[in-house]
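All protein chains of the complex are present and in place, except for one that has been dropped.
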């Protein structure tokens, strides 16, 4: 299935863009997507943390994705 | 000897004025002055605390007074 | 579908004011928002852009936010604050975009009947903001730039 990735902060630099479409197996979870991204973009391994959000909420590795869903990559935050 | 008393806050109400001259034995201490005031104005006994300042500094009971010195009565503070 | 960001996202209730701003923050406005005749104490945290990091000269900071989610996360912090302390009002503004040295990046103002609560709630808010709210800053140096806290 197709997943739309949106990147912020350093994640934008790593995927070299704001958005990215990824083709991943049906019924993939956030955890699967993470594994996929770490393989495609090894620079993510160097980050302190890597979180993901769907529908403007953090989601755990177990969260199951749906076709055409938008997933936001949340690299280590540094507001304030 | 003569001691000039200056009062603030509730102490003004208790001595019924801003200033007061007190005649006390030579070589009296702040402690002696306090005893004198508690006798003359028993309302001081009802306060949470009663401190004294000379030269804009808190002084302990042992502090020895001099002729014509000004002593400030510092009732419980409540700034802020 | 991908959410189209507004320029200035915000959330506003009687007791909570949360904003992500592209323009200058006015700390006084936030203090006035939280001020309340039933409250004796207001504690305000103002975060400004420092001129150096680990002795290296910073030229400016670029802030970026995932704005709708940042508002949601800030709202969660505010709600936790109301659960944990006797807080009357809270206001949080965070700026995004390019900020010069000395400019205000964030202001948090909290009013409480008792000051101890206001200090604790304000400190909790800035600490948690830095841990959970999707906002990122990039330090611009003379010889390069670095996303803050990204790497160990």
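Think of it as A, B and C in the order they're written, each chain with its own count starting at 1.
The rule is short, and it goes like this: a contact is a pair of C-beta atoms (placed from the backbone, for glycine too) under 8 Å apart; a residue touches a chain by one contact, two chains touch by 3 or more.
All figures in this text were calculated on a predicted structure; none of them were measured in a lab.
Considering the complete complex, the chain that is not shown touches B, C.
Of B:38, B:64 or B:77, it is B:77 that touches the chain left out of the display. Counting the whole complex, the residues of subunit B in touch with the unshown chain are 4, 6, 8-10, 13, 19, 46-48, 53, 56-58, 70, 72, 74-80. On the side of subunit C, the interface with the absent chain consists of residues 27-28, 31, 35, 37-52, 101-102, 113, 115-116, 118-119, 122-123, 126, using the contact rule stated above.
Basically, only the chains that are shown with their structure count from here on.
Subunit B and subunit C have CA centres that are 50 Å apart.
With centres set at the average Cα position, the gap from subunit A to subunit C is 25 Å.
Annotation for subunit B: no residues touch 2 or more other chains.
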